[in-house]
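Handing you a structure now.
Here's a slice of the assembly, chains where they normally sit.
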Amino acid sequence: MINVGIIGATGYAGAELVRILLNHSEVQIRWFGSRSYIDENYADIYRNFFELVDAKCMDDNMEELASAADVIFTATPQGYLAGVLTDDILSRTKIVDLSADYRIKDVAVYEKWYGIGHKSPQFIGEAVYGLCEINRGKVNAGTRLIANPGCYTTCSILTAYPLVKSGLIDPDTLIIDAKSGTSGAGRGAKTPNLFCEVNENMKAYGVAAHRHTPEIEEQLGYAAGRPVCVSFTPHLVPMNRGILVTAYAGLQQKADGSFPTEEELRSAYESLYQGERFVRVLKKGVCPETKWVEGSNYVDVNFVVDERTNRVVMMGALDNLVKGAAGQAVQNMNLLSGLPEDTGLGMVPCFP
Amino acid sequence: MINVGIIGATGYAGAELVRILLNHSEVQIRWFGSRSYIDENYADIYRNFFELVDAKCMDDNMEELASAADVIFTATPQGYLAGVLTDDILSRTKIVDLSADYRIKDVAVYEKWYGIGHKSPQFIGEAVYGLCEINRGKVNAGTRLIANPGCYTTCSILTAYPLVKSGLIDPDTLIIDAKSGTSGAGRGAKTPNLFCEVNENMKAYGVAAHRHTPEIEEQLGYAAGRPVCVSFTPHLVPMNRGILVTAYAGLQQKADGSFPTEEELRSAYESLYQGERFVRVLKKGVCPETKWVEGSNYVDVNFVVDERTNRVVMMGALDNLVKGAAGQAVQNMNLLSGLPEDTGLGMVPCFP
């Protein structure tokens, strides 16, 4: 049995971790950390857990938690983990960090996009970027720290990765238009996230400035074998859960002047994702919809070749709280713990 | 392993059965019946099941199915099962019927409210009304036919039952104001159920005429020990899932002129539902919300005593597709099959 602690258990991602882990046969949650609600019943904050969780919220004591937990999930604001992490803690426990603190290898890039200093850059090197489908080979018995990818990034990267990796598109032309449900904005009480402000409304935000951009660029850069620079625009959609990515790129012209065919592109997707439990390459002509993955750890991807423009339109959909956060974190925990990667992640998408 | 067939697998309740049964350790679905989609891939109709279900839709051949399946779920229009059911079929398989055909013991009442003749009233007597929390004792090895309760009725009955049964309220004053998500209206392509007609809108419908009324009255009549006649008003709410019931009744005055206390009422709820896995009596002061039970088999109930009016306001919330349909059907299948009643029903409510 794996003893688990959650720091930031009363955010939406933290609560989703609880939802998933309650049905994980190998896990006990030992610590519901929430500085805002110390000593309150956790199930009074999230009443869906009434009679399912009998525990009080606890302070964020990483020192103590490191001894109590085999794995700690930190679903915390940017900078929190970097500010408290020590080698001693890492020597006693493993950490899956849902914040961005260890996702970006170049600390200067992190500090520029996040606007804060990084307090423990010495751990960046060892952190594994936990996009399991790409990086599971980097996790081994000695891995102590997983940087769990962001929601937009998971969807964007998995959608575009096969075509970038295979060289079938020109990564310099990559434009990612992403649409997210509102749970991605967190549970903070802010006017722009009120029901009446979001409902019956749609907008872009953070245009040309969203923090997930460098994370996408770094990972797709590894796929391309050289730096890439993308346009990334997030949008807020009046729904609770779900991210839909629509990505555009020019097809890479061949030496003979021709362009890659639909079959070549499909083959790139299928060969990369063959055998992947949580990535579903849809049939030709079917567009991903967020509803078809809701509540599950699936990412649905597909693409359409536009012969008029010699571009490809790539599409991906996931549940931002599951594959985009808590589900992927559990997937990483399973990897860290030597369990089958899909343990506890058998949630069937819930429609309607 | 229980072999299961579903007739009406492409309605919302049928699809929810599939979602639940895919995670049921003791079940194999052998038959995805859907007259409208014969020979189409089931996962092309409900793409959430892509890569999870590899089967084609089949015709509604009850004769053949009775041999192939240990349990048949009929999620079909009113009158269908009554029209095809035979003693031979019941001798070869067990049936959990999600339609109303066998819910009402008095065939004249059924025919009046449903406006159709009942084609096989001879089976009404043996059918067990499958509200497990009340009637599980009536299910035994010989039970062949379960009338799975309606969504509004499950919520209404479980909300009011303790106070009717205990005689603490006057059942003649019972008024049930129910609010339902739109999945309750089914997947038929009708203008009033279009997104733009339902979204940002709220209305009552079927006022003083909804078919679930006699079903509520019959069951609460058993609790009261005499016939009861209730006001029941359903409303359509712009959400996918969830039923909220707000029920009003006058407190039953005692011989000494006093009225029952909050404690007496609470005691009635707690004694009836003690040990019930799927009924949660909330703490005093907490109102049920549909979101806290979404995707799960729970019913949350509570009440408020209004000393100004000597009335009690009872409230209940459930997911109309789970405890209000497919979840309860699986609960009944478990009972029929001698399995623990909650097998495969461990879904944790999904919030937000």
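All chains are identified by letter, namely A and B, in their written order; residue positions are counted from 1 within each chain.
What we mean here is this: a contact is a pair of C-beta atoms (placed from the backbone, for glycine too) under 8 Å apart; a residue touches a chain by one contact, two chains touch by 3 or more.
Keep in mind the model is a prediction, meaning the values are calculated, not measured.
Enquirer: Please state the number of copies in the whole complex; 2 are the ones shown in place.
Expert: This structure file describes a complex of 4 copies of one sequence.
Methods note: only the chains that are shown with their structure count from here on.
Enquirer: Rounded to a whole Å, what is the gap between the Cα centroids of subunit A and subunit B?
Expert: About 37 Å, centre to centre.
Enquirer: Could you pull out which subunit A residues touch subunit B in their complex?
Expert: That would be residues 12, 15, 19, 22-23, 46-52, 183, 199-200, 240-241, 280, 282, 286, 289, 291-296, 300, 346, 348-352 of subunit A.
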